[in-house]
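A single protein chain has been omitted from the complex, and every remaining protein chain is retained in its original position.
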Amino acid sequence: MLTLISVTITQISLGALTVAVALLIAVIKSFFVLRIFMHLKFETRMFSIGVAAVTLLICVVIIITMLDYLFR
Amino acid sequence: MSPEKTTEEPSYLDYKGKYRGIFSWIFSTDHKRIGLLYLFSILTLFIIGATLGLLMKFELIAPGGTIMDAQSYNAFFTLHGIVMIFAVVIPGLPAVFGNFLLPLMIGAKDVAFPKINLLSWYLYVIGVTLVILSQFAGDGPPDTGWTFYAPYSFRTTNTMLPAVFGAFVLGFSSILTGLNFLVTIHRMRAPGMTWLKMPLFPWSLYATGWVQLLATPIIGITLLMVVAERTLKIGFFDPTLGGDPILYQHLFWTYSHPAVYIMILPAMGAISEMISTFSHKTIFGYRFMVVSILAIAFVGYFVWGHHMFTSGMSGTALYAFSLLTFLVAIPSAIKVFNWISTMHKGSIDLQTPFYWAIAFIFVFMIGGYSGLILGSLAANVHLHNTHFVVAHFHFIVFGGTGFAFFGAAHYWFPKITGKMYDSRWANIGLILFFIGFLALYAPMFYLGFKGMPRRYFDYDEVFHAGNIISTMGSWILYSGLAVIIINLFSSLKGGKKAPSDPWGGKTLEWTVPSPPPVENFTETPVITKGPYDYK
Partner (left out) sequence: MSMLVEIHRDDLASKTGMWLFLFTEMLLFGGLFVVYTVYRFRNQVAFHLAAGELSVVIGTLNTVILLTSSATIAMSVTAIQKRNKKLTLLLLGITVLLGIGFLINKYFEWGGHIKENIYPGSSILALRGQGDVLFYGLYYFMTGLHALHIVIGLVFIGFIISFVARDKVNSGNFVLLENSGLYWHLVDLIWIFLFPLFYLIT
């Protein structure tokens, strides 16, 4: 469902936004997988906090690394 | 000696289970036996690493080749680094004392996943075997340094793959240990032991567990990329194919900096235990200590670039990393202040572990200050890759984790073995070791400041005097080590029988017999008071 949307949307060349949109849809898809398939909706909140924290950690590491590459 | 209730429970050492002899050890899932298996392995690797260091120092006693050539020296410092970092200090305190003491200190029977615990040790043994075998493989031992920097790590014709895989397997062992401790602390604390009633050593193992879990995979994938570079020419770090060697350094240090917090956090936890017990006083500022432990683990994740100041990073990155490096020093300073404040107006019992603890504070602070100097961008340009750096990390890692390890070994020796060690020889060993340590590493600050590079087997004559002192220091240190280790082993046989609580400690491990029975507690303890309840 969402997959078909993401494929069709990116066939329309949105230029620089294409990556952002594709990733946004990926994030939405993962939200559903996490919440429903992986049961996070029904499990202790600790797991959701953990997933969010780890995701944030990876993003921060990428951002800090890019501080090097963006400004060389 | 206090009258002991003789329990019918055999101690974990005397317990007769399914297996006999050595199999009762290498197939055991008892966290206490696994801790000792680790102790035996890590001690062996430590002696190997220390001997390598001794030989390196002997090479450096005079300029030019003394007992080896340049290529051999490269192989020596590579193996010394790999062994000491991946096989000794990273597993060190968690695998030995964490395994033995964590369940006891939180009132549990064992860790959450005892079989995975044993698997961690098997992986450790496989990893170190690969590392040792790397020395004898086809095209010569690894010569890249323990840091495996690209592009040399995929261009060198020496055999790299066994060492790289060995480090990978050791990383996996570390991840599983961290995972085990995290679940244990979350799920198996005794009734009444809320988070803020847990002693500081388990707290430090908790923070360390998160670092082991979340940082180690990065080096896992980085090492896999090096393998891909060497075998498939994939191009990630090869400038001729579009790759960036600095990216290797980013990825490598994104793990290896948090790794030093894996080394130091449990050390700090153990030191807290010792200082509280031998001051007969509760830890000053317990909550600040907990927050500091967590803060060090958290902020420590974001400072890795300070190993790369001269590599060619952007100015923005330089400023960001230097600032963050200064920030991470703050919680460590808080801890030092609180240790001193704990001792203030305490009733000090001058025992061997306490001497180790105050020696720790001394060398840790020197190491820490020198870290701030290195964290300053302008100074770093001058000091990077000199012996100043070598002095810094030996003071803070060997001085930090090493001293805490020896302190912990003496502190918990009665609990683990049921015997008291000979304190006279223990103190003699400590003094010898301490003098040797200072003589070995302090001159390196000066030598580095004057410009002597690291990882070189040769040097200019102007550095000769400092190196002579340093090498002689290594002999004194090594003999101190021998006295300490031999004393502990001989006390196993001839030591006096130890009571449950020889030091008057207040944490849970001192409420069970020395050595403990297999399932630790005959009745699950119920906690009503804080961890260091000294009044």
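In this document, chain identifiers A and B correspond to the written order of the chains, with residue numbering beginning at 1 in each.
The rule is short, and it goes like this: contacts are C-beta pairs under 8 Å (C-beta built on N, C-alpha and C of every residue); 3 or more make two chains touch, one makes a residue touch a chain.
All of these numbers come straight from a predicted model, not from anything done at the bench.
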Chain not shown: contacting residue from B:Tyr12, B:Phe236 or B:Phe364: B:Phe236
Contact residue for the chain not shown (choose from B:Leu179, B:Ile348 or B:Ala482): B:Leu179
Identified contact with the non-displayed chain, of B:Phe113, B:Phe298, B:Phe326 or B:Trp425: B:Phe113
Missing-chain contacts mapped onto chain A: 3-4, 6-7, 10-11, 13, 18-19, 22-23, 25-26, 29-30, 33-34, 36-39, 43-44, 46-47, 50-51, 54-55, 57-58, 61-62, 65-66, 69-70
Positions on chain B where the hidden chain makes contact: 7-9, 112-113, 116, 175, 179-180, 182-183, 186-188, 213-218, 220-222, 224-225, 228, 232-236, 241-244, 247, 250-251, 254, 519, 522-523
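To be clear about the criterion, only the chains that are shown with their structure count from here on.
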Geometric centre distance via CA averages, chain B-chain A, whole Å: 36
Touch list for chain B against partner chain A, complex: 214, 246-247, 250, 254, 301-302, 305, 312-317, 320
Residues of chain A touching chain B in the complex: 54, 57, 60-61, 64-65, 67-72
